[in-house]
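This structure is in structure tokens; I'll ask about it shortly.
Not every chain of the complex is shown here; the ones you see sit where they belong.
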């Protein structure tokens, strides 16, 4: 079943900016979807529409088979959770624990259940030891994870994240993406993320939507998306570094490479096939993990 | 003859005391600390009295808050954030020309224009509680008195000045200037009154009051004017950046 | 620039931090009442010594103690001088300065010292409370004292976002400083005004985003606070013991005054 879908959606801001012009966006349950686009392409606007923060001027938005307008606020927010780009927007309580308990308490759950959800969601994001800490004493990476926990405590089946790795250092970025992968693969959450960083995505997303100036330029699995160099350029994006290397070798140097490797693993495989065995230092090849 | 000498010496004494007080007050780390009546200064009856005066205003503000937040879901976050901003502004050091040190604006005039006087009293009561608890500015025992001077006097005078000025057809920048200026001065006048009432001991109340008022003059006259400029300037900034949000504020219609 | 709340110390673990905030708040309020109603300087000064000693014992940095006590101490100085020279009848000494005659009077000095002692005692009580109790615990305690929920909701949000706005305001002020925005009085005023305005604008924008985030987690106009557990046995005993101590100290003073 479709977890969330937008059909022919248009949106114009009060000042006349046409942020979205005819978006079709469909996500199946359990998918891991990336919305890729440059600054100002409309990612945040689309996300805000999907969670009902703003209303589309035209078009239809469906959540789990129901039109978004038919759902009560409570139903809606237990199905879809949004993690904001800036954790400060979302962490409005004084402590980690109180913040995570905000959502469940709004659902009028008994206190024991609230506490259990807090524990669960904090452990899901590896932030249980932070429980009693004051929000303003957390580091940026910790704040990001705690804000995710606060949303998780609502137990949504669709998790939408606006630039989840923005501002994180490499270690934090990898941790966040692993976390999202785990939530998607193990807990079965549908994950939708908006981003303009291209390098991490291919490893995680089932499908990518490329947005440009309020339109979907292209949609498909990452292998397909990154084949279209001109489309990528038009969207003011770039290929992942690895793909760029492979692309240049294929295009300019005439090296016969199949398709376009996106990850280090794929690139390694293809390159090893091209390099004569006798050049490879003996005894080293074994160590390949 | 004797009468004459006594009168003269009394006058001299008073002038000297004014100068001494002004000297000491302005030599404080920041004269604006004097804006809040410190913890423990007020004797218990006075502390209770000012609590009793402040309470209805806070209650009225809270009623207003409840009524409007029932209609507008965003109202409480809005009031809180404006409150946080005004709190922060009131903690920023500004240079006072005559004192040679830094002082702080009060921000109540600005807050009153943005969220109205009733809610300004509520926000001021919270700000004063936070300052009393965590910054040793003002105090819990003097909270009532400080709410009356900072919140009630500052907010209602500032807001009133703004509305009157607008009704007289003055430009909003002038109105905002007056709001800042008068709210600042009203706060000081009220603080002086509270201090004089509590501290005059066996001396005369009016002598004590005029003394304290005079002692505040060298810093407060200019600080009030600065506050006026800050209020007008900040409002101009907000109007240029967020005209749509100005409309949502208390003085929106008038602004 | 805006080193406002050094509340990091309130998260340190110690015996006082572990006491229930409701008990601590009640004890502090009782101590305040005792101090401001004291008729002699002994009780307030004892409280001052006790609280200051505890704060030092908790190894709160001297710098923070100095910053917190600087303003009250100068107010005490002003009070003593004012009262000594302005009130009272019995002269103790007099001097002339630049042609003016100053007469210090005994009753005034006594009254000034009493007021000063009360200030010191009261300030130190609140200071001690504030270094062993984080703000959110105090808010919790206030809830128990039946403070208006709306007031508390605004207080919680305000407290949280003061820190957020402070960061951007500090950056803004620094950016202005680096472009020489504070080199003269006039420029300082103009820069300051822009800083104040920008802080308000940021707050308005933040309010919108925060409200959105709250809505998405089911906010319906009232912030839900968790239930308050009953006061533990140990805390009840501490509370009773301290209240009794404060009351007897106050009575003792009253008796001595007769």
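Here the chain labels run A, B and C in written order, and each chain numbers its own residues starting at 1.
Here is the rule we go by: a residue touches a chain if its C-beta (ideal position, glycine included) is under 8 Å from a C-beta of that chain, and two chains touch if they have at least 3 such contacts.
Keep in mind that this is a model prediction, so the values were computed, not measured.
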Next item on the list: Summarise the composition of the whole complex in this file as a formula built from the shown labels.
Entry: A x2, B x1, C x1
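Here, only the chains that are shown with their structure count from here on.
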Check: Closest chain to the protein CA centroid?
Finding: C
Item checked: Chain-chain pair with the highest tally of contacting C-beta pairs -> B-C
Check: Just how far, in Å, is the C-alpha centre of chain C from the one of chain B?
Finding: 18
Next item on the list: Could you give the separation in Å between the centres of chain A and chain B, each centre being the mean of its C-alpha atoms?
Entry: 49
Next item on the list: Would you please write down the residue numbers of chain C that are in contact with two or more other chains?
Entry: 7, 135, 157, 159, 161, 164, 206, 210, 214-215, 219-220, 223
Check: Got the chain B residues that touch at least 2 other chains?
Finding: 77
Item checked: Touching residues (chain side chain B, partner chain C) in the complex -> 9, 12-13, 15-17, 20-21, 24-25, 27-30, 33-34, 38-44, 47, 58, 62, 65-66, 69-70, 73-74, 76-89, 91-92, 94-95, 97, 105, 107, 110, 114, 122-123, 125-127, 129-130, 132-137, 139-141, 199-203, 207-208, 211, 226, 229-230, 233-238, 241-242, 245
Margin query: Under the definition above, what is the set of chain C residues touching chain A in their complex?
Written below: 7-8, 11, 134-136, 139, 156-157, 159-161, 163-164, 206, 209-210, 212-220, 223-227
Checklist line | In the complex, chain C residues that touch chain B | finding: 2, 4-5, 7, 28-29, 32-33, 35-37, 44, 68-72, 74-75, 77-79, 81-83, 85-89, 97, 100-103, 107-108, 111, 115, 118-123, 126-127, 129-130, 135, 138, 148, 150-151, 153-155, 157-159, 161-162, 164-166, 169, 173, 185, 188-190, 192-208, 210-211, 214-215, 219-221, 223
